[in-house]
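Have a look at the structure below, then the notes.
Let's turn to chain A:
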Amino acid sequence: MRIALFVTCLTDTLYPETGRAVVKLLERLGCAVEFPAGQTCCGQMHFNTGYRRECVPLVRRFAETFAGYDAVVTPSGSCAAMVREYHERVAEAAGDARLAAAVRATPAVYELSEFLVDVLGVTDVGAYFPHRVTFHPTCHSQRMLGVGDRPLRLLRAVRGIDLVELPAADQCCGFGGTFALKNHDTSVAMGADKARHVLATGAEVLCAGDNSCLMHIGGLLSRLRTGVRTLHLAEILAAAEEDRAPAAAEEDRAPAATEEDQAPAAPSRSRPVPHSGKSPQSPRTAERSTP
Partner candidate 1 sequence: MNARTEVLSRIRRALADVPEGERPEDVPVPRAYARGGTAAAGSPQVVELLTTRLADYGASVHLVSEGAAPTVIAQTLSARGAACAVVPQGFPPAWLAALDPHRVLDDRPRVPVRELDRVDSVVTTAAVAIAETGTLVLDGGPGQGRRALTLVPDHHVCVLRAEQVVARVPEALARLDPVRPLTFVSGPSATSDIELDRVEGVHGPRTLHVLIVV
Partner candidate 2 sequence: MNGPTFLGTPAFPSAARTALADTRLRHNLAHATTTIRRKREEAVAEVDDWEALREAGRAVKERTLRHLDRYLLQLEERVTAAGGRVHWARDGQEAARIVVDLVQATGEREVVKVKSMTTQEIGLNEALADAGITAYETDLAELVVQLGQDRPSHILVPAIHRNRAEIREIFLRAMGEHGRAAPADLSDDPQELAEAARRHLREKFLRAKVGVSGANFLVAETGTAVVVESEGNGRMCLTLPETLISVVGIEKVVPTWQDLEIFLQLLPRSSTGERMNPYTSSWTGTTADDGPGAFHLVLLDGGRTDTLADPVGRQALNCIRCSACLNVCPVYERVGGHAYGSVYPGPIGAVLTPQLRGTAAESDRSLPYASTLCGACYEVCPVKINIPEVLVHLRARVVDEGRTRKVPSPERLAMAAARSVLAGPSRLAAAQRAAAAAGRLLGRDGRISRLPGPASAWTEARDVPVPARESFRAWWRRTHR
């Protein structure tokens, strides 16, 4: 089985650690994954903003890049939904029958939790993450893909995790792609409520399956110096106990990035904020709660 990783343009550029975590996780599960270098973007931003014409070449590139693989795995519910729900329609609307046929021939695209649970058939991926975590189920994962409780089943099996339920979890965070810019006041108002719910959990880490939503909520949490950081699901699932030895994981890191790096057990993107009461290596990890 040839498995391709579609890393998404956002994760590629801003959150490469998520992509590295997917590779590490899948390899640990005995799954060889390839990264077709021709990939760029699924075209969702153009499509959802109304720029269908500009979306067509991106759809074509996607179909060409991933042709011949058995499955595509991506750490984004939203991008997976774009490919699954709309690529064929974009091709048809463009009146390009050959492209439509190529799109139909594209291998199945799985969001990460779907791939792990449905294709690999695992929920315990051998992860160790001794932190208090809350999970935001992103809208497109839930309402377009229907991933259901797959991410939570994966998280519940993580050793050491203190998983706490997020109030009003099904409420949109307010990102919405270009909505975050075009209607930034409303976007921030929604994000503020999401952040309030996150803070109410007392979690140290907010986890989700989409870096786009995390960029929005995390941007607010960071601006407010809340001391809560955001992590993609892949990064928690990739974390393992052996990573806690200081010397591990070094070879994965980009040389230039090391000076800013966290302790390996707590991969981080928004840096822990000074006033945070909790240490990233918080000892309150033994007990486990089931939401």
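Criterion applied: all candidates are chains of the complex that A comes from, given by their letters.
In this text, contacts are C-beta pairs under 8 Å (C-beta built on N, C-alpha and C of every residue); 3 or more make two chains touch, one makes a residue touch a chain; residues count from 1.
Computed from a predicted model, the values in this text were never measured in an experiment.
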Inset, instruction - For chain A, choose the touching candidate in this complex from 1 or 2. - result: 2
Legend entry - Contact footprint of candidate 2 on chain A as seen in their complex: 7, 9, 11-20, 23, 35, 37-41, 45-52, 54, 57-58, 61, 139-140, 143-144, 170-172, 174-191, 215-216, 218-220, 222-223, 252, 254, 256-257, 260, 269-271
